[in-house]
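The complex is shown incomplete by one protein chain, all other protein chains being positioned as in the whole.
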Amino acid sequence: MESLYITHVCKIQSQQIILNDKVVFEDVESADLNSFLKNGYKNQAYDYAKFFKMDHLSKLTFLAAEPILQDQDDKNIALVFMNRAASLDTDVKHQQSIQNKEAYYPSPAVFVYTLPNICLGELSIKHKLQTENCFFVSENFDSKLMYNYAEYLIRHKNVDKVLCGWIDVLENEYRAVVYLVEKQGEIEHSRNELEQIFI
Amino acid sequence: MENLKTELKEKIIDVLNLEDIAVADIQDTDALFGDGLGLDSIDALELIVLLDKDYGIKLTDPKEGKVIFQSINTMAEYITTHRTK
Partner (left out) sequence: MKKVYIHQYNYLSPLGNNAQTNWEALVNYQSGITLQPKLGNLDGYYASVIADKTIDNEIETFDTNKLPRVLKMAIAALQPLIEKQRITPNSTLILSTTKGDIKALEQDNLEEASIPFLAEQIASHFGFRKRPIIVSNACVSGVLALAVAKRMIQMDMMNEVYIVAVDEVTEFVVSGFNSFQAMSFEPCKPYDVNRKGVNLGEAAAAVYVSANEPTKNSIEIVGDGSINDANHISGPSRTGEGLYQSIQSALNEADITSNQIDYVSSHGTATLYNDEMEAIAFDRLALNQTPVSSLKGYFGHTLGTSGLLETIVTCQMMQNKKAIANLGLEHLGVTKPIHVLQKHIDLDINYALKTASGFGGCNTALILKKV
């Protein structure tokens, strides 16, 4: 059985966007996460107005995945993501809108993001990926599950590539690590290698 | 009604997160949905919340929204007639 490979790793942490070990954007001065995300978007001159309707989780997902997906012609890319906080960052906002009975205005644009898998939907829509999707929640990155699930999809479900990631955000704490698994490459897709990426 | 129309444009840009659009970009007669401003079904629901929150208008039938939200003009007319705030 031939190996699969990890190609392309994009990380977002400590106000940096790092693609394949190279810092492509840095914004030490942004006051908060919202500004950092907006500046990250503008820096890459993306042309996707829907970005501004997204919540933090989807914006972070977009900025971490786009550098990898924008160069992919293949549409047969499955999406498998994981995080700890699920959609809590947005859940808190929805809760705030219903906390005060005198000013009770729940917003559908906020509520739709109170599910963590929406970030997968956003990527699917932008890149027309009619493919396998799955969102897992876990206290920490579960390399065993991610390794096995990505392998299964390529080996048994006619999937060409799998975009995998850990995208976590809660209030101003965030971390995104996204990587592509495919049939050709140099770095072997293995649990060890995955754990190296996450250090 | 001119103040109301400007106010509506500002609110729509804010509430619907229309980042690269300015008040001057929205004409009173522009179609808000479909080809014009390109708003979608979630935006329509948000506008229903806006009517309630800022103008005290509760739409009993959401399908009325299709007619009311055709343009800034139709919105301003409806609000002027029905507002309770």
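As written, the chains take the letters A and B, and residue 1 is the first residue of each chain.
One rule holds in what follows: contacts are C-beta pairs under 8 Å (C-beta built on N, C-alpha and C of every residue); 3 or more make two chains touch, one makes a residue touch a chain.
Keep in mind that what you see is a predicted model, and the values were worked out from it rather than measured.
**Q** Please identify which residue in A:S35, A:N148, A:N172 or A:Q196 touches the non-displayed chain.
**A** Within the whole complex, the residue contacting the unshown chain is A:N148.
**Q** Can you tell me which of A:L88, A:V177 or A:I197 touches the chain that was removed from the display?
**A** The single option touching the absent chain is A:L88.
**Q** Contact with the hidden chain only, please: which chain B residues?
**A** Output for chain B: 40-42, 45, 48-49, 62.
**Q** Please identify, in ascending order, the residues of chain A that touch the omitted chain?
**A** Against the missing chain, chain A presents residues 79, 84-86, 88, 91-92, 94-95, 97-99, 101, 104, 106-108, 111-112, 114-118, 120-122, 124-125, 127-139, 142, 144-145, 148-149, 151-152, 156-157, 170.
Keep in mind that, in the parts below, only the chains that are shown with their structure count from here on.
**Q** Which bits of chain B are touching chain A when the two form their complex?
**A** 16-20, 42-43, 45-46, 49, 52-53
**Q** State the interface residues of chain A toward chain B in the complex, per the touch definition above.
**A** 49, 51-53, 105-109, 112
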